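All protein chains but one are shown at their positions in the complex.
Labels for the chains are A, B, C and D, by order of writing; each one numbers its residues from 1.
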Amino acid sequence: MNGLSAHLPAIPVIIPLLASPLVVLLRQRGLAWAAATASSLFCFAVAITLVAAVRESGVQAYAVGSWAAPFGIELIVDQFSALLLLIVTGASSFALLIAPRFGSGVPDDRQYLFYTAWLLALAGLSGIVVSGDAFNIFVFMEISSLATYILIAGGPNRQALAAVFRYLIMGTIGATFYLIGVGYIYMMTGTLNLADMEALIQDVSDLRPVLVAGGFITVGLALKAAVFPLHIWLPNAYAHAPHAVTAFIAACSTKVFLYVLFRFDFLVFQGNLPGHIEQFSAFMMPLAIIAVLFGSAIALAQKDLKFLLAYSSVAQIGYIMLGASLVSVSGLTAGILHMFNHALAKGALFLAVACIGTALGVLSLDKLSGAARRMPWTFAAFVVAGLSLIGIPGTAGFVSKWYLVLAALELGVMGALLIVPVLIGSVMAVIYIWKVVEAAYFGNAGETVVRAEAPWWMVTVLWAAVLLNVWFGLQPGLPLELAREAAALLLEGQ
Amino acid sequence: MVTLFGVFLLTLLVITAVGILRAEHLFVAVMLTGIFSLQMAAMFFILDAADVALTEAAVGAGVATVLLLGALALTNDRERPSGIRPWWPLALIAAATLLVIYATFDQPRLGDPDAPVHQHVAPWYLEETPRLIDVPNVVTAILASFRGYDTLGELFVIFTAGIGVLFLLANPSKGGALSLSQSAESQGLRHHLVPRVVGRLVVPFIVLFGLYVQFHGDYGPGGGFQAGALISAGIILYALVEGESMALKALSFRVLAGMIAGGALLYVGVGIAGILLGGNFLDYSVLSADPVAGQHLGILLVEAAVGLTVTGVLLTIFHSFAARDQKS
Amino acid sequence: MMEYLGLYNYWVFAVLLMLGLYAVISRTNLIKKLIGMTIFQAAVFLLYISMDKVEGGTAPIIQSHMPGQLYSNPLPQVLILTAIVVGIATLSLGLAIVIRISEAYGSIEEDEIRKMDNA
Amino acid sequence: MYLAATVAILVTMALALARALLGPTVYDRVLAVNMFGTKTVLLLSVIAYLYDRPDFIDLALAYALINFIGVLAVLKFVQDFTLRHKDAEH
Partner (left out) sequence: MEVLLDIISWVLLVSGGAFVFIGGVGALRMPDFYTRMHAASLTDTLGTILVLLGIILQAGFTLSAVKLLAVMVFLLLTAPTAAYALANAARLARLAPERRALDD
């Protein structure tokens, strides 16, 4: 045992789990916020250390309870999970920093419960990412989902309740489908450990149950990840949640489920099911393209800032799936990189929304006319983050779209056709971001312009997130390397 | 022969499920759900899953029924009859059912000892448990030690549910226990002499039995979760015959919150103790000089943790639903 | 005959699963949806527990006085114990949300709620 | 002989289920649930001996306890419900 560093993979789960009951005992809002933020930041630091450790010495494995792999539960941190861990803990930290209190929806004496739920959501998402056991993923999936339902139900309007109920039903169906799929694989292989499953499933001769398992797992996780036709829970849930919560979950939660989906499809099923890759590609690519076009088009028609960004998320999930459905290292690299970059861009945008919502209390576009003159700093940040979402060179969003185009071109003529939806989606992104800019900068603000900037610390956090977008747009090395290694790991098993 | 019993019970299960679906009176649907759970539990018992049968009975037939009734009391017990039912869900569902049934023909048959499920890890558990952990109930050994991390997750799932219900339904302006005693409806079944007397007689036995299940889990079916469900069922019975306020006087919301958080802390604490003593997270072998004794201690502690949290959460949920009742 | 009786459990699993799913999709009443969800989850419990049975085996509580006794598989039982807890947790949270919806909207029928939201 | 008793119990379970499905009143259904519960207790006791695992009588005991609570909860609900409806009428 060389100190704590041997336990690194478990720490991002243990710390929030330890903090959440403590917050219940503390009961006091300020202390609760401080405890939540401190543990979230600590986990962020651990995630950074883990990224360094993975880059230095490869995959980090941890046997919980000291029971060896297929018998006990194993935690695995490889390049892919390290990247996701970075996204999850980072999103949580940034969103918590702007949220020392939640809006009017949550009474003061119940806010500590809210931070508890936040910590549980963080623990659940981290737990999914580091786990190497199929059933364990289900358990942590449920922790994160239940906690997310609570967070969304804290939204200010009654619509939040209706939205969260629908999310609960669809989320439970998704998780149960996943459980059925895991059950079928377990039935045919006798193991729950992912690595073990991958090795054993090759010997299975009766493939029908495995096929059905693949179907259940793909549909279940696609439901959780809001992949196009199964996205209907997402816009309402994002739009009616408290602002800080939206920033948190929009940045990371769907990506975590995409991560599990990729893990299963590429590691467990690929190479073991004849024709699975072609089916995956033939099934996912049209859906991804429709998602890009449909999501962007609906976003164009939105009159509320949060709905606009939520539908944009549907489109962006389409980009990630499009990269994955190319089933090449470069395509998957682009998809995974886009997870990271979209988290940066969308996270920053929703942080900006949180600032606007806190300062002005309105989010519908017609009421925001001229608002940029009242909140110049916030709207400047919004514009830069918006550029990143569109994919303007010099921002993070550009890098992943560029790699997506390159990967598509590798496929020849067919690939060149794939660029069309990417471009159309980007053009539509330009238009819907422009709608906001137009309203905020060129709208009629009335005679007297009162400065109503959000509190300084919120603007600082917001700008930190925005500058990260620029930084990773100019220096994409680290996430790019991680994404490339993760893609190689998924496709070639190395 | 037992297989035929199973087939009979399964057929009853399907009939009950159809009945639940068709019942327009939600109260009837809840009643049938209780029967459904009992059948399910009997089925689990026939399939050699004693622990699961106990849990399903305590949770499905007991707690879930009480919670559903509590929710019905607060909302509406009638489903509005809907005129047109779209045909497409039925078609979709039928197609999916056929697909799943199609997959079954490649599956191992029920009870086939050569099925892959019985080859890989399961025999290891059955062979090594007596040596490594030395408790007769292998289910408890796996639950609390080999896959103790899952159980930690399970505890936090129920913890999350408790937090969620408190967050959604807590009624702080009312100040909890005192306001409840005024209403006539909180009197429970007090004016019924017979249930009251019998109930009073039975409550201590239920709690005692719950404790037995808690600490006997190493040797027979049982463990923290089952015990928690039974003990909270006992206290719910007390609340039913004596009124909410009496039950809350015995265990207030404050105490319950302490139990919830305390159980969760205890479980994580045991895990961290493993780290501090030089093992991995949730490694009980290092808790004592003798690894097997360490395992026993660890299992005892985490089962107690689960029992505490589950009791706390289930009672919190029950009381939150009941307290809401007074308001409306 | 035995060939197909051995699959009966899995058929019932499929039928229950889809009955539950049908209830969730087709009913507008929120509590009915939740009840459908519990059937849906119970079907999965049946799937797992059906796997654990070994012909001639008994519940996996080792009886030292009977060496050579066959035992059924303990692992699916452990998983389902956890899944049952997850089920009751989801149910109680769902019911709490329904109660709040009923207070906020005065209805627990999905289409009526949607109408009120759009109005 | 355990088999004879088991068959009788299973058939009675089916009859109770039929009563629960047919109704017609709420009380009939509660009665059916109660019957079903006691039949489950009996079934478990008998099967525990059929399987030669007498230590599982614990389960039967637990079922008996739970069943009683369930029935009382239902009665309290029905009682509150009828009370409320009477209030509404006057």
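What we mean here is this: a residue touches a chain if its C-beta (ideal position, glycine included) is under 8 Å from a C-beta of that chain, and two chains touch if they have at least 3 such contacts.
No experiment lies behind these values; they were computed from the predicted model shown.
When the omitted chain is restored, the residue from B:V198, B:V255 or B:I272 that touches it is B:V198.
Where chain D meets the missing chain, the touching residues are 1-2, 4-5, 7-9, 11-16, 18-19, 23-28, 30-32, 34-35, 38-39, 41-42, 45-46, 48-49, 54-55, 57-58, 60-61, 64-65, 67-68, 71-72, 75, 78-79, 82.
With the whole complex as reference, residues 25, 189, 192, 194-195, 198-199, 201-202, 205 of chain B touch the missing chain.
Throughout what follows, only the chains that are shown with their structure count from here on.
Between chain B and chain C, the centres computed from C-alpha atoms are 13 Å apart. Residue numbers of chain C whose C-beta contacts span two or more other chains: 17, 21, 51, 58-59, 61, 75-76, 79, 82, 86, 89-90, 93, 97-98, 100. Each of residues 50, 72, 100, 104-105, 107, 115, 117-118, 121-122, 125, 147, 150, 153-154, 157, 160-161, 164, 168, 220-221 in chain B touches at least two other chains.
Residues 135, 138-139, 142, 146, 149-150, 153, 158-159, 161-162, 164-165, 168-169, 172-173, 176, 179-180, 183, 186-187, 192 of chain A are the ones that touch chain C when the two sit in their complex. Touching chain D in their complex are the following residues of chain B: 1-2, 5, 8-9, 12, 15-16, 19, 25, 27-28, 31-32, 34-35, 38-39, 41-42, 45-46, 50, 53-54, 57-58, 61-62, 65-66, 69, 72-73, 77, 185, 188-189, 195, 199, 202, 205-206, 209, 213, 216, 220-222, 226, 230, 233-234, 236-237, 240-241.
Interface residues of chain C, counted against chain A in their complex, comprise 17, 21, 24, 30, 33, 37, 40-41, 44, 47-48, 51, 75-76, 79, 82-83, 86, 89-90, 93-94, 97-98, 100-101, 104-105, 113-114, 117.
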